[in-house]
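Incomplete set of chains, arranged as in the complex.
By letter and in written order, the chains are A, B and C; residue numbering begins at 1 in each of them.
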């Protein structure tokens, strides 16, 4: 009967995959085929296609290669209890996460472009910002927190310091230990981070649009957007869809083999011996140096742009010096009047609902993945992550609009479809670190599957689950394209307000809006972050009666 | 053995990804019985216990618990629905639970209130002498403390059968016997049974009602401690059940339970048995240390020898003595009274003739009986 | 604008890309007059609007009764798909003929003008932007993103003495193409670019707030892009669709829009002040409907990458 319950779960998951991934993709494929094979060749031979495709692929390959090591290194550094200002750094590292993508490019131009913040202040500006290099840098900064969080969650899942000590005692110095033990044990986590960053970059739009265009740097996603803006002509619409599916194909071609071949290889079965306690190591010069380096990075990559953004939000008009004389709250008033407040409410509801559902879906998938039945599911759900929001939204509209058009629920579905992979990979990376013997011991102690889930897997995976929740929540809250396409009167989301202010060309208002949003996030995410820290510290107060006993023992 | 044994394995076989770890094991355990599972490293002890617990599925045969079939090649009842208490060789403690909650865990699952479970857990921990670590996490415990937490957790489950996988490997004699007493008491009180995997012969012999010798995944012998010690079915079995020496000698039957043994110094008539040939024939002869009597003073011991190695073991001293028939292990109470090279004459009052078909068995696990002698460093 | 007796109200769905304040003002006014009608709005930039329409069409049909686009081209696209029903405003007399068609009518107008950062000599004609004075300092919006830019392109490409050569010269003069007119404006306001082609209303708004820019209407004129409205061929289209559209196109609606700060199609309705004697250039939209693809292709050859 446990078996039947099992089968039920599997069936439900398969159903969800079909509904959220299969159907929309199928309907999009149908749409693309409207134009026959003609549209494909038209797309392929359109001027500039090759360049855009190359740019997209280049970004998707380069960004993870820089961002993932950066994030992982940060996590490994901040895991050391002896890092100065550790707590503060741990918070700041997450900052890029809370700055919405739709102002990211803008905040950087504000900060570093000619006549920007640093130019006014120090007379230095960065010409390369608009162009490939700028795009890569900003995307890296934006992506680093992801791998940082995944790595941190992984380390928190099962820190096994004794494995590293064994390496030291076998003659390996710190670096060699990192290379030969710590990192290999993190492989599944790093793989997850790489895949997610790869796809997210492949699909990113806002940053290339703002920073790429002036340098003549177009990507597939910007082309899709261009096609859509001309899509009152059905042909261009079909082109857009075809391009989007192209992205899916790229993702599939690169990821599916990696998942099926590499995935299992990276996994290791832990044995259940207690991993030894983490002990404070003496602070040395290298640690301090690294911390300083990190602080500097955060200042340049997060501090200055954010500051520029805040200044823009409180400055009367663009182009006037951000001196107190020119400060005003008008931007905030404009930002918050009209439907904005309600829409923020809606977005929060959606984000919370999506995050909760996604954390569950992700966990379920991570579990099924290890069965023969669910092996390929992981590679399937990532496909919808690869489609630009606008197109995926159309896919869902086509699939379910007949019944759900204009409701919040359709937007929720869109979020689930889009972000499932994000939640799944986050959890999946951590699962491998939990020794199977722990679950076996629980069952031999009389725990049924449900109890094992609650008492062994949940605590073990808690850090990963919190991170999954956090990531999906933030992403959903920032989401603009899908909801702006699926909303209707009465259930406006934040996107509507954002696009409105953008459409009015009121940079200040957009800035103000994103500042509000950031504050909201900080308020909302702080508890989750604290929770994560508690879990990763894994020190829970002893029950009262024990404390008493221990006193007289020994 | 009663009609409904607590445990019955029929032709049980287990394979791991091709590796055949267990095959054709037939085993029955009655209520109140403590069976020692004695075997060398890698012989399949843990595998057998895991199969009975329901952690690994058998690839062949059946497992019956209290008259119900719980596993065969097709189906398998999950561990939580088998009334077994398991001690894992590698403890398998939960890093996120403090000791108290770990031991309370099985009782919570059995539906007891948190406070009741904790109280019972405390009591159990105290009986195993680790009440003082109740609020610690496994990572903050010494090896033996971890192991005792594992023991407490197993005992905390109200089981019909306890599966103990080298439960005392990290415990000193005192704790070891305290725990064994605990288990025996439990078996008597509740009519439960226990299967106790170990490779410490002395421990197995003292503790168990019956000893199951397992080697290379097969059940070699299953009998009472005294039988497996004095009448091992094979040289491997002999090696598993305690110290001893195997010499080649000419042997013949000399009446009931009597042997005529010629160690190259004329025939001696001694107690014993085994694969005894009618007419005098060369055979492999097992001599346990307690069957050999050294004669330190005089020279009326029939067999001559020369001390090749000496090992002080506290209550007694091991003397490895070279003699015409081969190297023989002699134990004598007290500290060493002879040095390497000293002559010594000795006598035997019992011997056991090993079957011939066993040289192979010895070959394939390489565990010869004459063990490397640690005191002479030519090894 | 919710109505207690839901049964008696008729609902009307408007798809638009007009800016919120304008569209909201009009709707409020309309609902004030017609208590029994509730207007649902889907407002999005042209791209999303197109996507939504396309999605509707493939899932049971268009769900809009009235479409109010930001440019004629988009509207024409819908028209050629047969999404627009025959309709002309009740009294369209006030609206210039150029903005009137059998199925859609322009209700407000966007003007593409030149904005320069203070301290830069303003261009007298569009052609001046190709002068060395503006080398590497001009920004222009991408016509594939913004219909306003496409309109401008359409006009200048056909204008005597301009054509694609003009864009070639811009390019060789180091002009930068960004996405939207708004990015152009922001860049100019900041001083990242000295001059740029952008929208009059946002430019004046920025100037009003104090951004250090000057706005000029270069010869042969600021390019006018009218935003048309029309009613759809949706089956069981709301009866009030035509009425609403006519309201927007009529004097009442126009006044309100003007009040909300947009340049309406109907002259003499007020609205934000515009410099007197400004030159205005009207693209030949019908021609552009036919050849915008080739124009874009030609442009892509210059500014594409």
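To be clear about the criterion, a contact is a pair of C-beta atoms (placed from the backbone, for glycine too) under 8 Å apart; a residue touches a chain by one contact, two chains touch by 3 or more.
Everything numeric here is computed off the predicted structure, so don't read it as measured data.
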_Using the labels shown, and knowing each kind appears once here, what does the complete complex look like as a formula?_
A x1, B x2, C x1
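Convention: only the chains that are shown with their structure count from here on.
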*With contacts defined as at the top, give the pair, A-C or A-B, that has more of them.*
A-C
*What whole-number Å value describes the gap between the mean CA coordinates of chain B and chain C?*
90
*Inter-chain centre distance, chain A versus chain C - centres from mean C-alpha coordinates, in Å*: 36
*How many Å are there between the centre of chain A and the centre of chain B, using C-alpha atoms for each centre?*
55
*Hey, what residues on chain C touch two or more of the other chains?*
none
*Of all residues in chain B, which are in touch with two or more distinct other chains?*
none
*Please give the residue numbers of chain B that touch chain A in the complex, ascending.*
53-55, 78-80, 84-86, 88, 90-98, 100, 105-106, 109-110, 118, 122, 131-132, 134-135, 137-141, 146, 153, 156-157
*Please name which positions on chain A make contact with chain C in the complex.*
27, 31, 47-48, 51, 109-110, 113-116, 130, 209-210, 213-214, 216-218, 225-226, 228-234, 237, 240, 316-320, 326, 338, 390-391, 393-394, 397-402, 405-406, 481, 484-485, 487-490, 496, 499-500, 502-507
_Quick check on the complex: what are the chain A residues that touch chain B?_
2, 158, 271-277, 435, 437-438, 440-449, 451, 455-456, 459-460, 538, 540, 542-543, 545-547, 549-550, 553-554
